[in-house]
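Omission of a single protein chain aside, the complex is shown with its protein chains in their original locations.
We call the chains A, B and C, going by the order they appear; numbering starts again at 1 in every chain.
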């Protein structure tokens, strides 16, 4: 693995940061070279400050690394960023202007008119917006590429093949989201033992807007938003990992549940074509059992990189209804970002 | 309390049966006279066989009562029945034919063309179907009155004032239901720790069909079903008590969230008019906080007899969306049945 | 209730503060007159800042009260204080020096040589230390009275009758504590879904030291600590309310489980003698079922003011083992403090 590209992780001690570290530790193309954190952790051993919340202990590649402060210079050409919304925009823009390829999990830049928001199986072609971004902003090698919000990714991955095959006019969504999606510290245990919280600030808006960008097109100089009417209600449930969503769809043209299942199962995207390291063999797995997918049983299939769909059936109000589940910090965050980088690298967008 | 009417509870050791016992123990109009159970418990002290799963211990009115076998004769004129679906129809029919007023929580008879399915605030007038029932079946004093399924009750209680004020053309519902709704034994702990099960057998069909009967009318000789298009998706979540439901509504005529809130808050029904013992002061409580209602915090308000609504807001796809919560074994089962009995008694339908 | 004594609650918006508010709202002797909080909440309506985490909504007595800042003057002669450890000592001392009777739930002053640490059924006579406290500190009417840590209270309440009847040489304790004991915000949900945390900072030391003061004597001018050897291991479990503890005891003289059960059941203390408002009829309830007490089923018995013991049996290593459960924010905190005030008032220690 001598020729691996050095990568840096920003926000490396946080919930998503830890997933980046886990997934990058043994990556065949990327070398986990630098870890960045806030003042609280800068200057200390990663293992001492990370408060590791993934099974076991941090990988040996990270244990003894000294965490750098976010304002210190970055040597790696590729940066995976998991910064809090609100401060991400400034930091990411500065890094890209300094020539870094920034793969960001933050919300700040996602909806910008020259920033690609990508799920590789859904809208690989949006990567071409990078050319416009570089030109507009006067960047030579740097760029900002974003991945969607955790609940949007699994929803849109399941919608894409249906969108292509039958069209979708209306989509109604209710989410039951895991607590790790709120980061750490996040939701108090007193709020999630024997309880559900029917509110996640800003989440419904993100789902509704990001979906339209993802299913829309890149017109050569601007994004065209998909003409999809959607409404989401978001809930936090007592689950560690794995967002579950109920979905009702009004299709452009009729399809039976069997047709939809076949459409979902046969779906492949650019990552499968390219055989990318983090790509699941099939991006969508469909369960036949009437009571699946379930977070505890299905979030880890395909190493957390697939969306698992079940209960595809007729809807007595719209046309089709089903549930979709996916791991929120793997395919829903860090893994999404890494897969974006793998694809951009393979497709020649990165000048590293 | 000398003049209280004797009542019997069928299925008294079960999950809903225990709620009947709790709620009837100090009831001012009904006297908890007889407890019936299966072979396993017949002939034994209630406290020894009930495996009490409500806080504390069974009320002293029940502790020492010897449980009778379901086939033994019943002396009480009023019977509260919580029998398993499938065997309820036969038992309840026999008892009614013997002159008992049967208030049933089972699904078997709910959709029968001469059996009233009642939420007192919603369709008190359906009680008049009793006359037809008695006539058709040749019963003099006996009758069968049913209450809806636990998730339907709180949904339709919240829909009723909106239905009356604005009309409802389409309703999309996703439920997050508590485990006590599955009875005891019910859902395994391995299925509900760190997990959600996106399936409850038969539940979606019950919600969709019962709602139409409840919001429909009694035409003097038959029920007219409401012209309401509805689709439900049902999930079991790690919560002890309290069903939470997300609801999206397409109204007959437009209304602002503020108007809907005012409509819900000012709603009163026949139980409030009559000042019934188990009636909540206001059947629908609307929370203003953005993250309420929550099962752990709101299921017990108004002694578990109200529905608690929150997050009433515009729907980007339909017109209005909100969440509704209610206690599933109190207002959603035993309490519903008792309130039915109180109203039928007050309105002169019972010949006891 | 015209002659009720005005009381103030310090830290009124916190987890224990909310319990004070709930329990004092309808109290026959105390009038909930003033609520104090930090800068964040001072000057605002209680209902707007309390983030109420008890069922339903704040009592109407508190809803519209404007929260005062902790440094504002207090008018009420009695103060119930739930301040964070570390800052409590200074504030409570100042208030007592100004003539207030301070009933404190904080750890700061508990082990002071002139501060009574009281469980009314256990060591009512420690109240006499108040005379020395006032003399030593030059206070005329003011005083500081403390109650123990939440896990200590239920343990020692169960130990007391055994201590008196048989003596206790050694006590081994393992606790399984509810999350509300950590306050709000407290333990993260990611740490308590599908998990147990085998550590609660400082808790084991508190149990071991406070127990010796509680079971010891007041010698007229100083406390004598009980000669009890004890070791505790403390764990946080996914439970909302109710601390459960396993206890193994080496007795001073042998006793059968039946004798111990009888000793526990017949135990009464000063609150029962005086018939205090918040006193449970019997301070210790013993369950006969082999699998009780359980937090969800037994924490609320006797309005959360009793300790519930079960599984009293022979210990193959020591003499006797059992489990004890109690509500941690009622009898384990706010209720403990209020019961102390009721007793001190009845016994003439308060100059109000």
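Simple rule for what comes next: a residue touches a chain if its C-beta (ideal position, glycine included) is under 8 Å from a C-beta of that chain, and two chains touch if they have at least 3 such contacts.
These numbers were taken from a predicted model, which means no experiment stands behind them.
Peer 1: If I consider the whole complex, including the chain that's not displayed, which of C:62, C:115 or C:176 touches that chain?
Peer 2: Of all options in C:62, C:115 or C:176, contact with the hidden chain holds for C:176.
Peer 1: For the full complex, which residue in A:204, A:298 or A:342 touches the chain that was left out?
Peer 2: Within the whole complex, the residue contacting the unshown chain is A:298.
Peer 1: Which of C:194, C:259 or C:300 touches the chain that is not shown?
Peer 2: Of the candidates C:194, C:259 or C:300, C:194 is in touch with the missing chain.
Peer 1: Over the whole complex, note the residues of chain A touching the chain we left out.
Peer 2: Interface residues of chain A facing the absent chain: 52-57, 193-194, 240, 296-301.
Peer 1: Which residue numbers on chain C touch the omitted chain?
Peer 2: Contact residues on chain C toward the absent chain are 170-172, 174, 176, 191, 193-199, 201, 208, 229-231, 233, 235, 237-240, 244, 246, 248, 290-297, 310-311, 315-318, 321, 323.
Peer 1: Pick out the residues on chain B that sit against the missing chain.
Peer 2: Against the left-out chain, chain B lists 15, 53, 179-180, 184-194, 238-240.
Assume only the chains that are shown with their structure count from here on.
Peer 1: Give, as an integer number of Å, the spacing between the C-alpha centres of chain C and chain B.
Peer 2: A distance of 40 Å separates the two centres.
Peer 1: Distance-wise, how many Å sit between the C-alpha centres of chain A and chain C, to the nearest whole number?
Peer 2: About 47 Å separates the centre of chain A from that of chain C.
Peer 1: Which residue numbers or ranges of chain A touch two or more of the other chains?
Peer 2: 191, 193-194, 238-240
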